[in-house]
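Okay, here's the structure, questions in a sec.
Shown here: the complex without one of its protein chains, the others still in place.
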Amino acid sequence: MNAKPIKRVGFVGLGIMGSRMARNLARKGFEVTVWNRTRSRAESLQADGIKIASSPAALASQVDAFCTCVSDPPALREVALGKEGLLASSRSGQLFVDFSTVSPEFSRELEAAAARQGVDFVEAPVTGSKTGAEKGTLLLMVGAKPGALERAQPIFQAVGEKVVHCGPVGAGSQVKLAGNALISMMLEGLCEGMLLTQRAGVDPRKFLEVVQSSGFRSPYYEFKGPSILRREFETHFSIDLMFKDLSLFLDSAARHRIPTPSIAAVRETYQLARAQGKGAQDIAAVVTALEDLSGEKLH
Amino acid sequence: MNAKPIKRVGFVGLGIMGSRMARNLARKGFEVTVWNRTRSRAESLQADGIKIASSPAALASQVDAFCTCVSDPPALREVALGKEGLLASSRSGQLFVDFSTVSPEFSRELEAAAARQGVDFVEAPVTGSKTGAEKGTLLLMVGAKPGALERAQPIFQAVGEKVVHCGPVGAGSQVKLAGNALISMMLEGLCEGMLLTQRAGVDPRKFLEVVQSSGFRSPYYEFKGPSILRREFETHFSIDLMFKDLSLFLDSAARHRIPTPSIAAVRETYQLARAQGKGAQDIAAVVTALEDLSGEKLH
Amino acid sequence: MNAKPIKRVGFVGLGIMGSRMARNLARKGFEVTVWNRTRSRAESLQADGIKIASSPAALASQVDAFCTCVSDPPALREVALGKEGLLASSRSGQLFVDFSTVSPEFSRELEAAAARQGVDFVEAPVTGSKTGAEKGTLLLMVGAKPGALERAQPIFQAVGEKVVHCGPVGAGSQVKLAGNALISMMLEGLCEGMLLTQRAGVDPRKFLEVVQSSGFRSPYYEFKGPSILRREFETHFSIDLMFKDLSLFLDSAARHRIPTPSIAAVRETYQLARAQGKGAQDIAAVVTALEDLSGEKLH
Partner (left out) sequence: MNAKPIKRVGFVGLGIMGSRMARNLARKGFEVTVWNRTRSRAESLQADGIKIASSPAALASQVDAFCTCVSDPPALREVALGKEGLLASSRSGQLFVDFSTVSPEFSRELEAAAARQGVDFVEAPVTGSKTGAEKGTLLLMVGAKPGALERAQPIFQAVGEKVVHCGPVGAGSQVKLAGNALISMMLEGLCEGMLLTQRAGVDPRKFLEVVQSSGFRSPYYEFKGPSILRREFETHFSIDLMFKDLSLFLDSAARHRIPTPSIAAVRETYQLARAQGKGAQDIAAVVTALEDLSGEKLH
């Protein structure tokens, strides 16, 4: 495999995270070409000198490396493996970096498909929310063979500030799924506790003050607690995406025969929120699903 | 009610937390008298100039204020309201500070019983674990009338470093129960995630590294994550006590009609650990209960 | 203890079940005296030759045996052990039959309190719903010492058609709690299945037809399935009472350290229904709580 330095980078998937990551790649000096199913989202990046390709396949033919950051496995399957997909016109020596959150099995399937074209594959799901994507301070959970990892480092440096190499392809996805499951538990405990506290006649701000003064404080609570009380539910990470990731986590637990009863219970809360039509809202809005259940509204 | 300054302090309940708190009171200059069901635990404090009373009632007759820090509501009922209990020989003008975690309802019952004797009652459940009790850096969740709160401040300063006044008596318990429920969710998410990560062939240290590099990091994970991997389960907070607190949380949720499905699920994991005979172990040992379930042992 | 034949029977608690059981006792030839907190419910029985007492204590002084069938442990505590309660004016040789569903521990406490007055105590929680109470075809789960059991048989024959002697006092309650937990699981499985079936575009009647044609058919499904589809939710057994019984079951599981994760999950559905203000409705109305969660209404 030929491994010349990467200058031209393609980016497919311009959602909350992807659009900001593509812009950071351009700002760090890469020549960036993008493609997005909804073309208007791509057009908003043209001011940053970013070009638009007519399809994933067209994009792949114009770059040294191509990145994906799409919402779920079926979307990734189409842009990577579809008739007009990236690998349909890729060539030996290219690099494929996937920032999406998918199952470890699907990541390995992509690695194998890429290898058949002589393309190096790296999985690098991210965490850090919209703000981290904006500022280029994301945390990347990378699964890759050593050589491929090294090639991807300049791209990683442009979008994130911390890279954890978790192991071969699949390991990054595995850690990402566990991380999102952890977040769902932290948030659920906060929401259930705030609602009961308030219903019992106690100001939930007191509960938040205790949390933030204690050993179980977290930047996450520092961020989400007050925004929940201000009822700011701007979407950083949507309920639909968390539901998808919890489902992938539970599928993985099923495959590996690890009982995870609490995460199974938490997923149902996300199901509730989706059933209420809140799937596109931020995960903090699960509190509103719980509010609807309990008839208690935080104020 | 007469409110002269407090010099002589009684302390009932010398467990992991209470023994350290009593010693800190003595070090800060209070004349301390203690009582404990198992007398040997009291004797170990005599080197610090601490006296031993023959019963809670005898203790109450010798002090300006008396404190309790016992394991559960029945124990508190006996030492406070029993025939040989504190209120059996209390007198008007005394102060009663309860550091135990009980239900808000029981706290209010104690306040009423104390008031009938002219005794001020303050609830002040704590968090901060053994280390915080040792160093006098506990966080106190206080429920009290303003006057009683003020009187208790010198005692609070001797054992803790942060006081959150949550509201009237009952509010401190309510917040404490929510705080412990939150901890149980945080810990459960960590344990379920570590087990699946390892079973899938990924080093759980990578998962911990991601957690600690992310926005959802917490001192709690910094502390518990590595100690779980080193299999250090020294008891800071026992599974039996957490089970009791989660049960009180769910009782409170039932009374207030707040559905809390995830915390209900987590409580069952503590039940499992208890059924396996691990009730006296630290809550971090729930991971060993999950290990037994899954046949996967962290290493 | 003197054990003359029982002619005069008192009955306290004239709810859905109790009013029908009292009437059957009168029809079978007993001289019946009743008391109910809401007096109007007692008055409707006067046409059957039933007398009304002014208090539980007054009732106990006029009869050979007294029965209770009240909604929960606090209510039973008051009518049995309160100042104006049954045992306040009971006398040696009487028989006390409790048809309520309470915890095994409370049943044993009542037996001990009765014994101190020379009164035989028998617990006999029932199942069979309103129709069974009406027709005198209830199933009784009896906990009693052999002698007391024998004395109570004429009363049992008047209200039920099947007596299962489960063991000493406490055993009947234990079996009753397990029975109600079982019903809650059967009903929940039916409701969750019907909703998903319909949402997926399949007539839920087909699901019911399969259930009723299969080896897992039950008279319970024969009864509840069609009434749910007709949206007939006349109260046979209320959501509040089932929630109380599931809570007693989980308390018992906690005491005995038996993990019961599924019943813990089901209880939360009843909590939801209560939070929606449906506590007084029949347990079949949990389906409407699930409908509200899912936005799918059975038709």
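Each chain gets a letter, A, B and C, in the order it is written, and its residues are counted from 1.
The definition used in the following text is that contacts are C-beta pairs under 8 Å (C-beta built on N, C-alpha and C of every residue); 3 or more make two chains touch, one makes a residue touch a chain.
Model, not experiment: these values are computed from the prediction.
Touch, as defined at the top, links the missing chain to these shown chains in the whole complex: A, B, C. Touching the chain that is not shown, out of A:Ala264, A:Ile283 or A:Leu298: A:Ala264 (per the contact rule at the top). Only one of C:Pro56, C:Pro73 or C:Gly128 touches the chain withheld from this view, namely C:Gly128. Think of the hidden chain as still there; on chain C it touches residues 104, 127-129, 132, 139, 141, 162, 164-167, 170-171, 174-175, 178-179, 181-186, 188-190, 192-197, 199-203, 206-207, 209-211, 213-220, 223, 249, 252-253, 256-266, 268-269, 290, 293-296. Of the residues in chain A, those that touch the hidden partner chain are 243, 247, 253-254, 257-261, 264-265, 267-268, 271-272, 274-275. By the touch criterion stated above, the residues of chain B touching the omitted chain are 261, 265, 272, 275-277, 293-295.
FYI, only the chains that are shown with their structure count from here on.
Under the stated contact rule, the graph of chain-to-chain touches is complete, every pair of chains being in contact. Our note on geometry: chain A versus chain C, Cα centroid distance of 52 Å, whole angstroms. Within chain A, residues 261, 265, 293-295 each touch two or more of the remaining chains.
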